[in-house]
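Starting off with a structure, shown below.
Removed: one protein chain of the complex. Kept in place: all other protein chains.
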Amino acid sequence: METFAFYFFAVSITALFAVTVWSKNILYAMTSLAAGMVLISGLFFILGADFLGVVQLIVYVGAVMALYSFAMMFFDATGEIKEKHSHPGLVFLLGGLSAVVMVVIFAAPVIGASAPSFYPPVEGATNPQAVGLVLFTKYLVPFEVAAVMLLVAMIAGIILAGKKMDTSITEVTDDIGDTNERI
Amino acid sequence: MVGLNEYLILSAILFSIGVVGVIRRKNLLMLFFATEIMLNAANIAFAAISSYHNDLTGQMFAFFIVAVAASEVAVGLGLLILIYKKYGTLDLDNFTVLKG
Partner (left out) sequence: METLVYTALFAPLVSSLFAALFGMTPKRQFVGIVTSLLLFVSFVSSALLLDYVMEFGSIHVTMMDWIVAGDMSVPFGFNVDQVTAVMMTVVTLVSTVVHIYSNGYMEHDKGFNRFFSYLSAFVFSMMVLVMSDNFLGLFIGWEGVGVCSWLLIGFWYHKEDVGRDVNPSISPAWAANEAFIMNRIADLGMLVGIFLIYWNIGSLQYDVVFSHLDGLSHGMLVAIGIFLFIGAMGKSAQFPLHTWLADAMEGPTPVSALIHAATMVTAGVYLVIRANPLYDMIPEVGYFIAALGTFVAIFAASMALVNRDLKRIIAYSTLSQLGYMFAAAGLGAYWVALFHLAAHAFFKALLFLGAGNVMHAMHDELDIFKMGGLKKIMGWTYAYMGVASLALAGIWPLAGFYSKDTILEVAFNEHTYGIWFILWLTAGLTAFYSFRLVFLTFWSDSRYKEFGFHPHEVQKYVLWAMAPLAILAVVFGWYKDSFMEFVTRTLPLYEMSEHTHHMVGVLIAVTTLVAVGGIVVAYLMYSRRLKRNEKIEKSLPYRVLSNQYYIPIFYEKAFSKPYAELSDIAWKEIDMQVVDATVDGIAHLVEESGDGARGMQTGNLSDYLKWMAFGVIALAVLAVFVAMKS
């Protein structure tokens, strides 16, 4: 059952992400990306990382994808994206090569198989409890730093995107410069 | 039974899809999507190793990656909006001011 679930998720995620990468329509791409993210949380649940799975759902699907969808309202996302692909062969060569190399690396027996376990889960605790214990004891400082980072990012996002929000894009002329520059 | 290697290979394949996206796509927004794919691929690898090694460190790192990804999206999207306001497009072929 677990095996079946893994392969199901694996194949679906790969397919969805492939759609994201190859789709010409930005909406399709985003939708398939969001779907892929949801399925990845499924993988996390299989692995027993319940808390991570939930976080994946909330942050990625809930927050990040919502952010993308809102951002897309600023862009013209309805039509197909026209992209010039100068060397399509090269892309596949590089992508294929990287896949082969990484598969070779990971297919090899993991060298650190006998590596010591620094923070094994506490006996009898559920996954979120165990995660909480480690996160708020051993990783407290990085956690706080990450919090500050998120705050900074939030403010930066607001400032960057929110400036001159009151004027319509088409009417902003001062820093667009010569309209001929628009292509 | 699914082994660690299967997870890692899946992670590698997803990462490679991200790489292809990064080098193939010309639209900045799509580039961001490709980056998200790569980050998630890494997360899968971390979670898998954490689970098979019975060590929570991997999950911790996955959390931080999620946090980084969220920040990146927040700042990155802000920048994208500015660029779009300035140039009216998100196509990389139009941004060649650094041509040597």
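Labels A and B are assigned to the chains in the order they are written; within every chain, residues are numbered from 1.
Going forward, a residue touches a chain if its C-beta (ideal position, glycine included) is under 8 Å from a C-beta of that chain, and two chains touch if they have at least 3 such contacts.
Treat the numbers as computed from the prediction; the structure is a model and nothing was measured.
Chemist: Going by the touch rule at the top, give the shown chains the omitted chain contacts.
Modeler: A, B
Chemist: Looking at the full complex, which residue from A:Val104, A:Val122 or A:Leu151 touches the chain that isn't shown here?
Modeler: A:Val104
Chemist: Consider the whole complex, including the chain that is not shown, and state which of B:Val19, B:Ala62 or B:Ile81 touches that chain.
Modeler: The single option touching the absent chain is B:Val19.
Chemist: Just checking the interface: what residues of chain A touch the absent partner chain?
Modeler: Chain A touches the missing chain through residues 87, 90-91, 94, 97-98, 101-102, 104-105, 108.
Chemist: For chain B, which residues lie in contact with the unshown chain of the complex?
Modeler: For chain B, the residues touching the absent chain are 19, 22-23, 25-26, 92-93, 95-100.
One rule holds for everything that comes next: only the chains that are shown with their structure count from here on.
Chemist: Chain A touches which residues of chain B in the complex?
Modeler: Answer in residue numbers: 1-2, 4-21, 23-27, 29-30, 32-34, 36-37, 40, 43-45, 47-48, 50-51, 53-57, 59-60, 62-64, 66-75, 77-82, 84-91, 93-94.
Chemist: Once bound in the complex, which stretches of chain A touch chain B?
Modeler: Contacts found on chain A: 2-3, 6, 10, 13-14, 17-18, 20-21, 26, 29-30, 33, 36-37, 40, 43-44, 47-49, 51-52, 55-56, 59-60, 63-64, 67-68, 71-72, 74-75, 81-85, 88, 90-92, 94-96, 98-99, 102-103, 105-107, 110, 115, 117-121, 130-131, 134-135, 138-139, 142, 146, 149-150, 152-154, 156-161, 164, 169, 172, 175-177, 181-183.
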